[in-house]
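With one protein chain removed, the remaining protein chains of the complex are shown where they sit.
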Amino acid sequence: MHIILAVAGVVILEMIRRKDVYVLLFLTALITLLLGSVNLFGDPNIARYLKEVCLTLIWISSVVIAIATAARQIPAEKESRTIFPLLAKPVTRAQVMLGKFFGCWTACVLSLALFYAFFCLVSGTKEHYWPITNYFQAFWLHAVFCAVVVAMTLMGSVLLAAPSSTITIVGVVVLGILLLGRHLNKVAAKTGGLAGDLLSAIYFAIPHLEWYDVRDLIIHNWPAINWTVIATDTLYGAAFAGLFLVAAWARFRRMALN
Amino acid sequence: MNNMSQSSSANGPQPILRTEKLRVEFRSREIGQGVKVALQGLDLAVYPGEVFGFLGPNGAGKTTTMNVLLGFANATGGAAYLFGTDVRQPIARQRIGYLPEMTYYYKFLTAEELLRFYARIFKIPMAERERRIDVVLKLVELDHARKRPIRTYSKGMQQRAGLAQALINNPDLLILDEPTSGLDPIGRMKVREIIQRLKNEGKTVFFSSHEMGEVETVCDRVAILHQGELKAAGTVASLLTGNETNLEQAFLRIIDFNLNSSSICTSSSLLLAS
Partner (left out) sequence: MNANNSVLDAAESVFGRPWIHIVMLFGLAFILSTLIHPEISAFHARRPDSGDPLASILGDGRKLFANHFYVKADVYFHSGYYPTIFDNRESHQTAHMAEDAGVAEGKNTGDEEHFLGKSSDWIDAHSRKHFPSVHTHLGEDSPDGRKNAEREILPWLKFSAKLDPNKIETYTVAAYWLRRTGADGEAEAFLREGLRANPDSVEILFELGRCRYDAKDVEHARNLWALAWRRWQQQEVGKPAEQQNRFIAAAILMHLARLEHAAGDINQCIRCLETLLPLKQNPDEILKRIADVKAGLPLTAE
């Protein structure tokens, strides 16, 4: 465990020292505040559009952070050759993989916490309404989403040749699932035939990341989600993250280092 | 160190690093290329307390040997042991320090943080850890730059930071892959000094090099590798014959380097002939 924590610590330090997260947070804040200052028929309490814009920017940033951080971890270790002194210590490759996973995930969750704090501030000052439970649920589901994406990216980074291809492919997959994930069954039913069966199979095989995006419930102040749903989502996400990590490890274990 | 020969007797000291008929082949990706033999039946033994120079031209198989010792590559045949434990077990690496070739350590960390990271891997307790970091940084003369990010270091400083990480767990055996390559004369001298200091502390050092001059001054014993084969081993003095005055001359003789029969000339004469 101490090894996993040590490896994770370096990832987190790296993220804190790189400017990417700050740039994204700054952009999110800037765009949100600019749009928040638009005069809308003299009513300063109109808030939902702003919540939507802010949450959308947060989602974009989180995917960017998760994929960009995770994609370069292992390739960078190989490229700078730090993987050698690391593995020359009594460290297994499984520990390296898990350390990278927890590091990237913690980094994502930390930056998410920053982003959501900003969101609470924006929505609270506009609406004078603080549904903290709902916000926490959205934050937690978002964090589970990041765990799956990080694990998927780590898997991509040991299967694919270059970080840029990992980023592109995982990015397309994640976006595809977010946009189409919950509609694939309908498309499959309409298509029919072999293609329909194929779509249906994809529908059942993919991790349904779109569940974790509960922006609409938050934007429109719907009641909190049942906690059993949250628990199910957490287990489902953990199962997929675990699956991806095992696959990543299986590949990484046999990977030639030079 | 009076183990001049490699034949270790049952009642003499046990070797700390040992390979037996180590063979490594690389299967070429290209079709029809066959296999490339990087090591062919290498027998080595390094005893506690000695500084062992592992010499050979580029491509001789030095890094490959170290990769096997550290578990990065698998041997095709033979076996390798560290402290009597098969190298395929991670625990064999508990008491070693390793300096790889040309490594660019995490640029965004300071030397202090880098060492703290590696120390945590060995689960060194907090107080001990900080003390150890101090000692190591003083040893490699990076104490003044410990709070600077590694990205601001010169090449020589980076190499010494690498030495520091290899020393963080106070290892009994150091495996250094070309510790002086790419450094300027001052940098090389400093590394040599550090090796000397480690020897004085009683550490065993196994290092590779293709620079003969520096090897002579610090090594107790050397081995000369050429095209994956061990050509000679022993003290520097034992390798010199006739009127040879330095290791370089002996080295060139041992690897059969002859201006008239060198491969470059052969191939160029072939070219001329065709």
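Note that the chains take the letters A and B in the order they are written out, and that residue 1 is the start of every chain.
Note that a contact is a pair of C-beta atoms (placed from the backbone, for glycine too) under 8 Å apart; a residue touches a chain by one contact, two chains touch by 3 or more.
This is a predicted model, so every value here is computed, not measured.
S.K.: Specify the shown partners of the omitted chain in the complete complex.
M.R.: Visible chains that the missing one touches: A.
S.K.: Among A:L25, A:I58, A:V150 or A:I219, which one touches the chain that has been omitted from the display?
M.R.: A:I219
S.K.: If I consider the whole complex, including the chain that's not displayed, which of A:I67, A:V91 or A:V158 touches that chain?
M.R.: Checking each option in A:I67, A:V91 or A:V158, the one touching the absent chain turns out to be A:I67.
S.K.: For review purposes, identify every residue of chain A that touches the missing chain, sorted by number.
M.R.: 20, 24, 38, 40-43, 45-50, 60, 63-65, 67-68, 71-72, 129, 141, 163-164, 167-168, 171-172, 175, 178-179, 182-183, 185-187, 189, 203-204, 208, 210-214, 216-217, 219-223, 225-226, 229, 232
In this text, only the chains that are shown with their structure count from here on.
S.K.: Need the CA-centroid distance for the pair chain A / chain B, whole Å please.
M.R.: 43
S.K.: Considering the complex alone, what residue numbers of chain A touch chain B?
M.R.: 2-3, 5-6, 9-10, 13-14, 17-18, 80-82, 84-92, 256-258
S.K.: So in the complex, which bits of chain B are touching chain A?
M.R.: Per the touch definition, chain B meets chain A at residues 67, 70-73, 90-91, 93-94, 96, 98-109, 113, 117-118, 120-123, 162, 165-166, 169, 175.
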